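Of the protein chains in this complex, all but one are displayed in their positions.
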Amino acid sequence: MPILDIRGLKAYYITRKYGHASRVRAVDGVSFQVKKDEIYGIAGESGCGKSTLLKAVSGLIKPPLQVLEGEVVYDFEDQKLSILSLREDRQRRRIRGVRISLIPQGSMSVLNPVRRIRESFRDIIDAHLGTVDEARFNDIVRTHLDALGLDWSVMHAFPHQLSGGMRQRITIALATILKPDIVFADEPTTALDVVVQRGVIQLIKKIKREQMNTVIMVTHDLAVHANLCDRLAIMYAGKMVEEADVDALFSNPRHPYTIVLLKSLPRLGDRSVRTSAPGAPPSLVNVPSGCRFHPRCPEAMERCRSEDPELVEVEKGHRVACLLEEGSR
Amino acid sequence: MLRVIGELLRHDRRFLFGFSVLVIYLLIAAASLFCPYNTKAWNVVPRDLPPSWKYPLGTNSMGQDIMWKAMVAVKNSLLLSAIAAVISRVIAIILGLLSGYKGGLFDRVVMTFNDSFIIIPMFPVLILIASILRTSLNITVLGIMIGLFGWAWDARLFRSQILSLKEREFTKTAILSGMKTYRVIVTEHLPYVIPLIMAATINNVIWVIGMEVTLSLLGLSNLSTPTIGTMIYWASQYQAIFREMWNWILTPIALCVVLILGLYMLSTSISEYLDPRTRLQMIKEE
Partner (left out) sequence: MRVHSHSSQSRNAQSSEPLVQKEHSKLLEVDNLTKVFTKGQGFAKSTITAVNEVSFSLELDRPEIFTLAGESGSGKSTVAKLILGFEEPSSGAVRFRGEDIARTRGKAKFMKDVQPVFQNPFETFNPLKRIDTYLYETERNFRMSKAGEYPLVERSLELVGLSLTEIKDKYPSEMSGGQLQRVSIARALIPNPSLLIMDEPVSMIDASLRMSVINLFKELKRQQGVSIIYITHDLATAYYVSDRIAIMLRGQIVETGSVEEVLDSPLHPYTQLLRASVPVPDPANKWQKDIPLSDIEIREYSRKGCKFAGRCSKAEDICNECEPPDYRVNGRYVKCHLYKTA
């Protein structure tokens, strides 16, 4: 039973200024489902729309971002809700932190610099559980920090006294203290040192084991996805181009973009020549006609210039959006 | 330049408003040169007449035509603000940029000097000076006086902009491309500093007008020269409000309010247009 079902989502940034109107087609018709208790990854480069997708799906929709079409339906055991139709903040706020939780990009800077960590925890617990007494508060927080391997001494520190990696782990602790059903993570390991990155990935795995949440993780780093996710989707220029189990995706990529991307990754122990795709990812304001990857695709056909392929299942659990696949089906 | 103004006029209502106000006031100021009366003299025309064809805004208790007096007042106020603004800009730019670029001891000394000007209680000092110079205060002297006090805030503003520009990577790139310091300043930094200067200037003009009105209201100016401030002064001296002579008291007040509003709109719309971030967005969309 999918815990999250997204259909035909279109979310654009629409601005008007000095007579110039611009529509950034950040999410342009995306549909997918996330199963309960899985770690679902969304990969893609800068400007592919993955962060916007996360924002739209978790309900953080503020102008100039507008959702034009589509449905986002959550199915918790006892409750089914369509987040886009919720009346504004009041209802969304009630499920934030408790049902769904978002670890935003650059979350190291999310902590209030003039308040101690302890107070940030206070805020979130008070907001959802009412003002609890000191003993119960300490209890809740201590158990959580112990489970995550964080030391109690950080509670009395200010954010600037801690390293970037430490702040990141605390932000993750904050996002999961109320044991949400779904955790969204937006680039949680970017800008972190490689050793700290490993620690953060460990942490996310650990939390998932303890709390049994579903994790939806967005990052451009495919190696992180390989180490963490169960299923992985690749986004390009506002659309999803491939989706599969992580083993299947890495061993048998089918979309030309995925193939090029995987081939270009450098690996330790291997000095053989690698190449990247020619050209650059397109702007989301002027998307190419037809298939968005066709200007850079080594296998582009005439049809690709005019037809935009749909994301269809070519094998069990493996979906691809490419005109080449249609011939072989 | 004209294209920019045209674009702004078409799309930004604030700019339209502000620009029109400015143009109208400049026209008024120009027209005032044709004033048939000596606006400093009293009893030139019959007193306390209501508005009529001959005297469109009526006359006041001192026997002056309100409309012409108001027009001359606009010219004088604008002139005064221009003088004060130019003087304070020049000082602010020179000191701000120099101390931003030089840094070190020079910076510390200049900024201490600057800060003491910020702290000096302007009113008592201006009152003192004004009361000493009362009779020889004409527009120019008043303008210079106010100008000498209006530079401190903005000097600091320009300096901090320069400080941040110095640290940006493209400054290093420019230096490593072999550019000499003055070229770096002119080609790399000025495009950022100029919008700031323009916005600060217009804000400064608003401040000067307010300052002049305040001083005149307190009677500390050359009261025979018509300016917006002195008109309000005389109107209130003659109890124009209680006598319900709205044409007398409201004329300068309305002129003042509309001018400040218009300048403010102009300032915000220009600074938003020239803000590097907006410009970047527009470049991207072309």
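Labels A and B are assigned to the chains in the order they are written; within every chain, residues are numbered from 1.
Keep in mind that, in the parts below, a contact is a pair of C-beta atoms (placed from the backbone, for glycine too) under 8 Å apart; a residue touches a chain by one contact, two chains touch by 3 or more.
Model, not experiment: these values are computed from the prediction.
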Given A:V114, A:A135 or A:V195, the one touching the chain that is not displayed
A:V195
Identified contact with the non-displayed chain, of B:L16, B:L163, B:M179 or B:M198:
B:M179
Which one, B:R134, B:R168 or B:R243, makes contact with the chain that was left out?
B:R168
Sole contact to the chain not displayed, among A:T15, A:S31 or A:N227
A:N227
Touching the absent chain: which residues on subunit B qualify?
168-170, 172-174, 176-179, 187-188, 191-192, 276, 279-280, 283-284
Which parts of subunit A face the unshown chain closely enough to count as touching?
45-46, 151, 154, 161-166, 193-199, 201-202, 220-224, 226-227, 246-247, 250, 257, 260-262, 264-271, 273-277, 280-281
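Note that in this section only the chains that are shown with their structure count from here on.
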Where the centres are mean C-alpha positions, what is the separation of subunit A from subunit B, in Å?
51
